[in-house]
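My questions all concern the structure below.
Note that one protein chain of the assembly has been removed; the remaining protein chains are unaltered in position.
Presenting chain A:
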Amino acid sequence: MKTQLKTALPLVMGAAMSMTAPMAQAADLEFYFPVGVNAPAVATIEQLTNAWAAQNPQHTVKAVYAGNYEETTTKALTAAQAGDPPAVAVLLAIDIFTLIEEDVIMPISDIATSPEEQAWIDSFYEGFMVDTRFDGKVYSIPFQRSTPVFYYNKDAWRAAGLDPEVTPATWDEMVEMGKKLTVKDDNGNVTQWGTRIPNLGLAGAWLFGGLVKSKGDVLSTDTGTEARFDTEAAKASLEFMQRLADEEVMAPGGITWGDTPKAFLEGQAASIWTSTGNLAFINENAEFDWGVGFLPGGDGPGAPVGGGNFYIFKDITDEEQAAALDFIKFMTTPENQAIWSMATGYVAPSQAAWDTPQMQAYAAELPQALVALDQMPHAYREFATFQRARVTQFLVDAIEGVITGETDASAALAEAQEKADDILGEYR
């Protein structure tokens, strides 16, 4: 396999690296970051990078806002191919296979070799580490990670005669409770839907991964060469989505990601399935009593995890590598994870961060934030394979085909499976 040949090189470089690492030499770092949330996140990133630079006056770091995840990856790959890579970048965790295939990143576990550094790598939650590994090496460090949770309007719950402290645990309960929550006006038009699961585009595929996980299967494995679309779990998940529409629990047809929090705030949906990244936004804008619960599951709880990790690039000097590692360690100290998590709503990726006094105070004030943490053991990585963009599109097409009623679940999934196998075959 060609990628294995490629991973031998960083091994050698990494070994050479670890000998020179202890020497603190001046380095100018370029750090690309995407902003997945609103603008204040940019200020927080700058505050943290400036703090690192102040502690390390021999180095400089330039935080470069590089658009959304996709644009940041394009920018980093373009720069790397031109021999001018950033030292460090926050990119999608699931882009690991693309970055390895393009041979632009180096395994962090090859540079971070001291016992303290090993302990640091081990300090992150396992749920967030799954998608940092390939071929026995750790390639990235969790940073801005998120997972979807079930937001619900307690006032709507009360109006429907439901216990406002109980959320549906299973799909059957979701349908049953959802039917009570859907409200129609005198003309028979729905004014409030029971629930809302975004099902269009990449966000739709992301949430779909959670449904499949709750049926005890996964969409992709950590080899990066396997897509599991044509499975009983995937079929059941699609059928559940159709059932929600058929039983008038959820609006039929396509549902966008971006307008979901608004639909919740405006009372058009009594509950929504969306990212923890919305906690702050909903907390600020909700004019009703709201709560957060686990995503209802098929056979048990299940959720996807998403978001971005730190990567270190190849073809930079040893000093830059050492400084980049030090920078990442600084950005992921428990205190800084806590600052970042509170500013954005991303889930702090280690227990140590949740143990900090700031985070404890935050959780006391906004207990909804803790639900995502409790749900973590049931979460699984977002769909990731080699050629991710193309392969994911097959899944997106299958989901959209079914919800718009163009095709049925079995046929759509079988077709997606066939196309995915065509592409992934050559990587096996």
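Just so it is clear, contacts are C-beta pairs under 8 Å (C-beta built on N, C-alpha and C of every residue); 3 or more make two chains touch, one makes a residue touch a chain; residues count from 1.
We adopt the following convention: contacts and distances are computed from a predicted model.
Only one of "ABC transporter permease subunit", "HEAT repeat-containing protein", "FeS cluster assembly protein SufD" or "Cell division protein FtsX" fits the UniProt record of the hidden chain, and that name is "ABC transporter permease subunit". Checked against the hidden chain, the listed residues A:224, A:277, A:301 or A:349 yield one contact partner: A:277. Within the set A:146, A:167, A:225 or A:417, the residue that contacts the chain not displayed is A:146.
Of the candidate positions A:58, A:114, A:191 or A:285, contact with the hidden chain is made by A:285. Think of the hidden chain as still there; on chain A it touches residues 30, 35-39, 42, 62, 64-69, 71, 74-75, 78-79, 81-84, 146, 203, 257-262, 265-266, 274-275, 277-278, 280-281, 285, 287, 344-345.
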